[in-house]
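Missing here is one protein chain; the remaining ones are kept as they sit in the complex.
Moving on to subunit A:
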Amino acid sequence: MATADDYQVLEELGSGSFGIVYKAIEKATGDLVAIKHIDLEGSDDDIREIQQEISLLATCSSDYVTRYKASFVRNTKLWIVMEFLGGGSCLDLLRPGPMEEMYIAIILRELLMALSYLHETGKIHRDIKAANVLLSDNGRVKIADFGVAAQLTNIKSQRLTFVGTPFWMAPEVIQEHGYDYKADIWSLGITAMEMALGEPPRSDIHPMKVLFLIPKEKPPRLEGNKWSKELKDFVARCLNKEAEQRPSAKALLKHPFIRKAGPTDRLRELISKVRHFESRGHESDRDLRYYEETLRPMNGVHMDDEDEDEWVFDTIRPHATMKKHTIKRRRLERIPSGDAANGELDDATLALREMSLENAPLGGISNSPGLQTPSRMPSTIRTPKTRQSSGQRKISAQMARKISGHVVGSPSPVTRKMSRQISGQTPTAVRRASRQMSGATPTARRISSQQPQPKQPLGVDMSFGNGTSTVRQFKRVSSGQPAKKLLAAGDDSIDENPHDSDAENHPPPTRDQPPAQPAVAATKEAILGRRSYAKCVDPAFQEVSTNTADSKKQAAISKVAEAWSELDQIDPEGELLLLKAILDRIQADPKLTGALLPQRAASTQLQSLRTASPTKKGSIRVATAEIAGSSPQPLTPSKNRRGSELPLAGSPSPTKSPTKLVLNPQNPHLKMMRSSQALQEAQVQQKAVAQKPTKEKDLLDEKMPGKQPEPGMEHVSLLADVLYGRWTEGLKARWPMS
């Protein structure tokens, strides 16, 4: 059985929606391999789908198909080991421009060999295109990416599932009348055109529209004197709308254009040309990122202080529990502290992080809803406490995805996620899905919520720690109704939950226990409210209180704390509203932001740290400029996808690939661009706000700690500093390099 110990993992080769691909050495043989890591925790989907892809790959044994070596699970990650191909993809070879016919013929011949192998063994690839054709260093051509491939039980059986990449899809696949292996021949014809033209036909048209055109219009042709008669004829034979009349792969191997093709060695010239082309500065700078073992299981955490209570099954342990509760109660008398007795540091860190949500490089919520930067998946964050904020982050990520769906047009139909999604469904369902995709209707959300959580593609990690989320997680607290609704909720809960089943473990209630019954936190807002209290407010009060020497001052703080705790008990939703209001106002005021949320600066630093490349080090602006300057690396979805499969160290390229129309919403550069736009906007906005300070803000200025400590409140200014200090310490611990 293969295990992770059999491989020495080297640098990252690329990443896509389905995982990260690393280069590695197989220790036993010294061979280079490409290993795809798929985090199984990242998706609700059945593991079966991934399994199917593996089993399909595992039943291929051909020199024309990327060779599968092994797969195994380590922790929650699935490792898929494949042969390493160093020559890049066929799409990479198109980077300097269209290909000469001599090369096209060789590649097509090899592809036909691959297809004839696949078809004879009852497989349909269903996604033939330049991006899915890989080359080895010495020019061997292999088909890769079996993400949507099908195994037919009978060579004559047909398929209905709507999958593939629009520009390359055969009419019968789009029409869902049933199709067979001949669909691959059509895609091969389009790929031939792609190589001759540098991009597939109709690449200037939106992929959704292309789906209508392909069955309706005449099949595309290569026209003009630029190309030989043989190539034009080859293309015409492949692109026959009648699937039955398309020749099989085997028959096409006898086509004159193919017969005159030279040996594969000649492709080496092409590969080295492209390398040369890249080395002349066309290479987009790319961060070399090394594999890093996840040090701790990521979500091992979930539990903090009180959660560490294990379930009790045997006996009630009066002593232990009693003691704990007593301690809590006693604390309660001083300051209502909930259960933050332990783990203050973590709580503090968290509190900070929550605060820092405000601090995202994008400004106010209302102004830049579409420009949110989805933050990185919790799975990649190596801190045990991420869950605290990950929920909120994810909302924004999801929202961003939704929104970018609106902005960009539609979630790219090319991404693997989507095609997988589609492949799993019945034709009708697929129709629905695609309509949703294109319409970006509210229902599109359904889709996105079902999708496997995408991994962050290649690029700058902007998300560590305080990342990029904003307050928008408080999305649904409407202004008018909540009071009524909350009251109602409160009432209900009094009726329904008058008891305390741990009563037997409690000491008799203390006299000054708040009279209110705790409301059951049933809504999302209420849960968030509760959390904000447990994680931020309460520990903050405690902290301040312990730092206060003067007993009068302390008493004053305790009163506020008590009042807040009561609020938390009765109306967690209101609590959340209050917090949000406060935070909004803090953020609106640049001075306060500077004083209270000093991590903004730090967060910018962080980003540049993650960006190993020196060119990007200064600021995000640089990167933005690159994007704006149109694309040293507009990772198109297809590129991403290829990246996920692709065992080569090639860098993302300025493709002319038509898929550039549909930038993957997850595209880091898109995100980066959005976020820096948002940042700029936010800055502008802040300036504007700063120029006309309102009375309210003056009031706030006075009240808020940090800036002008008024008598008796000096300690509060320490709070931010202390918290910030801890936060950076935590950072250092996790990230020795920084």
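The criterion applied here is as follows: a contact is a pair of C-beta atoms (placed from the backbone, for glycine too) under 8 Å apart; a residue touches a chain by one contact, two chains touch by 3 or more; residues count from 1.
Keep in mind that, in the parts below, contacts and distances are computed from a predicted model.
Novice: Of the options "Nucleoporin Nup43", "DgyrCDS11404", "Ribosomal RNA-processing protein 43" or "Mo25-like protein", which is the UniProt protein name for the chain that has been left out of view?
Specialist: Per the UniProt record, that chain is "Mo25-like protein".
Novice: Based on the whole complex, identify which of A:H119, A:K232 or A:K580 touches the chain you can't see.
Specialist: The missing chain is touched by A:H119.
Novice: Identify the residue among A:S248, A:T264 or A:N547 that touches the chain left out of the display.
Specialist: Result: among the candidates, A:S248 touches the missing chain.
Novice: What residues on subunit A make contact with the chain left out of this view?
Specialist: Here the touching residues of subunit A are 1-2, 40-41, 44, 46-48, 51, 54-55, 58-59, 61, 71-73, 75-76, 78, 116, 119-122, 153-156, 181, 248-251, 297, 299-303, 306-307, 309-313, 316, 378, 387, 390-391, 394-395, 398, 445, 449, 473, 496-497, 499-504, 520-524, 527, 530-531.
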